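A single protein chain has been omitted; all remaining protein chains appear in their positions.
In this document, chain identifiers A and B correspond to the written order of the chains, with residue numbering beginning at 1 in each.
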Amino acid sequence: MTRKFLTLAAGALMLGMSSMSALAAGKTIAVSWKTFQEERWKTDEAAIKAVVEAAGNTYVSTDAQGSAQKQAADIEGLISQKVDVIMVVAFDSDAILPSFKAASDAGVKMLSYDVLVEDPNALYVTFDNVGVGRIIAQEIQKVKPEGNYAFIKGDKGDPNATFLFQGMMEVLKEALDSGKVKNVCETFTDGWKPDNAQKNMEQCLTSTGNKVDAVLAENDGMASGVVAALEAQGMVGIPVGGQDGDLAAINRVALGTQTVSVWKNARELGKVAAEAANAIADGTDPTKIAGVGKFSGGAKGVEVNAILLAPTPITKANVSAAIDAGHITKDQACAGVAAGAVPGC
Amino acid sequence: MSNIPLIEMRDISIAFGGIKAVDHASVDLYPGEVVGLLGHNGAGKSTLIKVLSGAYKRDAGQIFIDGKEVAINNPRDAKALGIETIYQTLALADNVDAAANLYLGRELRTPFGTLDDVAMEAATRKVMHRLNPNFRRFKEPVIKLSGGQRQSVAIARAIHFNARILIMDEPTAALGPQETAQVGELIKQLKSEGIGIFLISHDLHDVFDLADRLTVMKNGKVVGSARTSDVDHDGVLGMIIAGKCPPGAIPGPGALQSAA
Partner (left out) sequence: MSKQQNSSANPALTDDGPIRRFLNATEIDTRMIGMIVALFAIWCAFDIASGILRGNFGGLLGGSFLTPRNLWTLLNQTASIAVMTTGMVLIIVMRQIDLSVGSMLSLVAVAGGVLQVYQLGPSLGVGHPAIWVLAIIAILALGTAIGAFNGYLTAYAQIPSFIVTLGGLIAYSGVAFLLAKGETVAPMDKTFKVLGGTIPASWIGPFWTWTLSFAACALIVFAIVNGRRQRVRFKFPLRPVWAEVTLAALGSIAVLGAAAVVNSYAWPPKLAENYAKENNITIPPGVEDKAGDAICMAGDAVVRCLEGLTLGTGYAAPVLIAFAIGAIMSFIATRTRFGRYVYAVGGNPEAANLAGINTRWLTVKVFALMGFLVGVSAIISSARLDAATNALGALNELYVIAAAVIGGTSLAGGVGTIYGAILGALLMQSIQSGMGLLNLPAAFQNIVVGTVLVIAVWLDQIYRRNVK
C-alpha cells in the first residue's frame, strides 16, 4: 500500500484555510449523517455547523438512521434542493457510490467525511488512522528509548488492530533490529476487551518476571486493563500508550499512570472538513486546498483527493488541549491530580 | 355409609382445543368406598381425575367435599383437601431419589430450615418396606429403578400423607403378581380406614375384586354407574365397548339411547 499524501499538522491547515472561507457567502452546505445514534457525531456536527455559518453559508443536514436506502434518498432530496456541497458520512460506502455519481452529474460538489467513499470526484477528509500507531510508538519511545516492550493488540478479526500494529512497527523497526527494544509479549485481545487485556498483561508480567519496561496498548480501554495489571505488581508509572482520547484515559495521563492517549479530535475534523466545504462551494479546486494529497488506500484502490489529519497525542504536557477543546471537563481530566502538578490542572 | 358423599364431581367438562376430553361427567365417592373408573383408551378417565387432583382446571362443573363446594385450582389446593393421586405417568422427578420424591413439595426440615434428608430417608424406608419389602435402592435417582419400583415409590408417596381421598390411575400396570397382590391388600386396608378411593383400571377382575361401585366412561361422557354386585363382567364390557347400560346400572348422559 503506497500512501501518496501529505499529513499536515492541523494548525497549519486551519491557518491556510481561514483566509479562504471569508470569501464564501450565501451557499448551502449539506451533511448526510449515517446515524445520530452514536454520541460523537453531535460533536462533529457542532463544529461543522459553526464553521459553515461563520462563513455566511447555510447548514442543512439529514440523518440516514443507519439505513443505506434512506441515505440514498436523503442525497437525492438534497440534490433536488440544489445545495452546493454535500458532505457524506457513508453508512455503506459501496452502496452510496451511485448517489455520489448522480450528485456530481448534477453539479453538486461531494465530500466523504470520516468514511472513505471511493469516488475520484469526492474529497475525502479523515484522520490518518495508520498514523495513530506510529504516534503511540513515537511517544513511548521518547520516554523509554530502550527496554522490553509489551504489545497489547486489539481483536484479531479487526483490520484496525493490524494497521495500528504496522504503524508501531514502522517506528520501532530500527530499535527492534538493533536490539535496543525487545518485543517480550505480543497478544491480540478478544473483542478489544479491557478485562482480557488485563489478563493478557498479567500473564505477560508473570511469564517475564515483571521484566517489562513499556506497554503499547492499541486503545485506551485496553490501556485501563494494562494499568490495573501493572498496579497489582506495583509497576504503575512505566510508560503505557493507548488511543481514543477516552475521558478516563486523559485522567490517567494527568495522573501519570498512562503516558499517552492519541486523540482524534472530532471538532478538529469537523472544522477542517467544513472549511474545505466552504472553499469548494466557492469554486476552489479541491487539489488547491492546503493539506490535500492523493490517497488510494481503500479496498478498490481508487485514487482520491484527501485531507488526512494528524491525530493529537495527549500527554501530561498537553492535557490542557483536550480541556480547552471542550472534549473533557477540567474536573474529569484532573480528578485526583494535585492542583498545578500538571499543566492545565 | 353416610348419605353425604365424601366427593361429588358434578357436571364436569373440560376440552383441549376442539376435543371434549370430559363432557358433563358426574361421579361421586363415599368414605371407605372404592369406586372403579372404567373405559377404553382415551375415554377421559385420567382427565377427569386430574381435574380433581388440581392438575387441570375444569371448564365447567362443581366439586363438593362433604357436601360443601370447594375450589381446586392447582395441585396444592387438592393436597390441602386431603386428595392424593397416583398418576398414570407416575409423575416422579426422575433425577432425585425415592425419599426426595416421596416428600416432594412437603419436605421435612431441620430446626435450621435445611432439608432433613436423613429423617426423610428413614420414613421412606418404612413406607417402602410395607409396599415392596425387597426395595433397597434408596440412594439412587428414581430413573434408575425398574418400572415396578418406580410405581411403588409413587404409591408410597400417595399413601404416606394421611389422605382422605386417594386417586389411583392404573396403579398396578407395571407391577408383578406379588406386588399387585400387595397393592390389593393395601387398598382393602385403606378402605377399612375410611379412605375413599377412585381406582382406574383396565383389569375387570381387579375392579370387581376391589371396587364397591363402578363408573364407565366413553368419549368423555359417563355411560353409567353401578354397584359391582348388581352387574357382571359382560354387562360392564357392553358399557365400555358399546355404551349400552345393563339393567343393574344407572345410565348417564353417555349411555346409548336408542338401545333402551
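One rule holds for everything that comes next: contacts are C-beta pairs under 8 Å (C-beta built on N, C-alpha and C of every residue); 3 or more make two chains touch, one makes a residue touch a chain.
This structure is a prediction, so every number in the text was calculated from the model and none was measured.
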Displayed chains contacted by the hidden chain, counting the whole assembly: A, B
Residue touching the undisplayed chain, where the options are B:L6, B:V35, B:A100 or B:I187: B:A100
Residue, one of A:T187, A:T284 or A:S320, that touches the chain absent here: A:T187
Touch with the omitted chain, as defined above, among A:E174, A:E231 or A:D324: A:E231
Which of A:T58, A:Q166 or A:T206 contacts the chain that the document leaves out: A:T206
Residues of subunit A in contact with the chain not shown: 38-40, 156, 185-195, 198-200, 202-204, 206-210, 220-221, 224-225, 227-229, 231-235, 246-249, 251-252, 331, 335-336
Where the unshown chain meets subunit B, residue by residue: 53, 55, 74-76, 79, 85, 87, 89-96, 100, 104-107, 109, 113-115, 118-119, 121-122, 141, 143-144
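Quick note on the criterion: only the chains that are shown with their structure count from here on.
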Whole-Å gap between the CA centroids of subunit A and subunit B: 76
